[in-house]
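The other protein chains are all here in position, but one chain of the complex has been omitted.
Letters A and B mark the chains in the order given here, with residues in each chain numbered from 1 onward.
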Amino acid sequence: MTFDPSIFTDHLGDIGSGFLVTLGTWSSGVVLGLALGMLIAVAQVFGNRFVRAPLRVFIELIRSTPFLVQLFLVYYGGPSFGISLDPIPAGILGLGVYGSVYFAEIFRTGFESVARGQLEAADCLGITRLQCIWRIQVPQMLVMILPALVNMVTVLCKETAVLSIITIPELTMVLTGIGSETFAFVETLLMLCIGYLILVELCSRLGMLLETRVGRFMSRQPR
Amino acid sequence: MFDWPLLQQNAPLLLGALWVTLQVSIAALVFGFVIGIVVGSLRLSPIPLLRRLGGAYIFVFRGIPLLVQLLFIYYFLPRVGLPNVSPTVAAIIGLSLAAGAYIAEIMRGGFLAIPGGQLEAAGLLGMSDAQMLMRIRVPQAVRLTLPALVNEMILLIKASSLVSVVGLADLTRTAQNLAASDYMFVQDYLMLAGFYCLINVPLAYAASLLERSLKERTA
Partner (left out) sequence: MNSLLIPGGNVAAPTRETTRESLDEPMKTNGDQSPVLTLSQVGKSFGNLRVLKGIDLQVQRSEVVCLIGPSGSGKSTLLRSMAFLEEYDEGEIRIEGQLLGWQDTDKGRRRAPQSQINQVRRNVGMVFQQFNLWPHMTALGNVCEALRRVRKLSADEAKKRGMAMLDKVGLAHKAETYPAQLSGGQQQRVAIARALAMEPHIMLFDEPTSALDPELVGEVLQVMKTLAKEGMTMVVVTHEMGFAAQVADSVIFLDQGEIVARGTPQQIFHNAEQPRLQQFLQNYLDRNAFWQDAKA
């Protein structure tokens, strides 16, 4: 197996833009997923059963179907509902929706982990529901759910590879394209593997750093 | 919006493809389970080098997107002198390797939950390491991790939607082909989603039942 580095140096521009597209869709998908997930979790924890039941069905549906199928529904099915999206917005929407249900489940366990008494204390002092969520529940549950959140963020990083199937020019699409152009499939795919490993590893390292930061005050939990 | 005659015409085709999806997923679960036990045991080995090896396996196969793994295997096998591997075999190899990494982590948790005294007792009775693994550790670990293994099956069924990249006509690929010819994207893809739910919703329910009964037994 001979290795010719010119395969990569010749396409440095394409690879760079593919990397940026991967980063862009990933981070936008994560932000959208976190926001939607928080909304779903709050609605599930504080909503009545008319809110909770349809959400439950939605969560089950998303969790039971492959990401690729959801992506097809958004991208190819969207126009039938009057939502014609370009590949990149469709991909971000797909990633966000897919991630949101998993984020929501993580947030929900987080909400349930904060002792009831703490909320009663806040209630007695006149602190509102919303203030209570942001000031008391979210900071505390972050410590607990951070590992799960970081894991989900890396999952979404890996799912961005699937976006190549709806022709988003991200890293996988760019490198397989170079592969078919030069017939150096194994080399380009190896490069791709290493690229994703570095991305995922960086992300989880960053997560661990964050965990020690956030967890400092919780050395010993009262209760 | 829905075209019922077309639906009735397409459904049997998807049903046939569902069988392909199931075959590939079940095969991957079985092989992945074997890999998982080996790698999971490596992770708990007293020898640091073996522990590293197990860790590296998990790092690599969990860190790379499955789609990229499948592509790599598809193009890599001919390079190492296996030019005529069928798409089915390539798909099963790809899924199994990835499943092995996840199942290894599950089994490691299961192994760790077994009280150490049991193994000491087995050792004193003269059992070999292999005997201990197969007779004492694996049966208990499987019982403890059954809910997680069922969830892994769900993940595998979903992951198998990517095997079309190596040319296998699974559920997703078949629906794609149908949609490309009849342009009923919403209908075809909703039906596709329905087929996945048909398998995965009961599996998810079974996993939660198993989890509950496990909790009751251990509580």
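By our rule, contacts are C-beta pairs under 8 Å (C-beta built on N, C-alpha and C of every residue); 3 or more make two chains touch, one makes a residue touch a chain.
Please read these numbers as outputs of a predicted model, since none were measured by experiment.
Trainee: Specify the shown partners of the omitted chain in the complete complex.
Mentor: A
Trainee: Can you say which of A:T22, A:S64, A:S100 or A:Q140 touches the chain missing from this structure?
Mentor: A:Q140
Trainee: For the chain not shown, which residue from A:V31, A:A115 or A:I194 touches it across the whole complex?
Mentor: Residue touching the chain left out of view: A:A115.
Trainee: Which parts of chain A are in contact with the chain that was left out?
Mentor: That gives, for chain A, the contact residues 115, 117-118, 120-129, 131, 135-136, 139-140, 143, 217-223.
The definition used in the following text is that only the chains that are shown with their structure count from here on.
Trainee: With chain centres taken as the means of their Cα atoms, state the distance from chain A to chain B in Å.
Mentor: 22
Trainee: In the complex formed with chain A, which residues of chain B make contact?
Mentor: 1, 59-60, 63-69, 71-72, 75-76, 79, 154, 158-162, 165, 172, 175-176, 179, 185-186, 189-190, 192-193, 196-197, 200-201, 204
Trainee: Along chain A, where are the residues that touch chain B in the complex?
Mentor: So the residues of chain A touching chain B come out as 1, 60-61, 63-70, 72-73, 76-77, 79-81, 158-162, 164-165, 172, 176, 179, 185-186, 189-190, 192-193, 196-197, 200-201.
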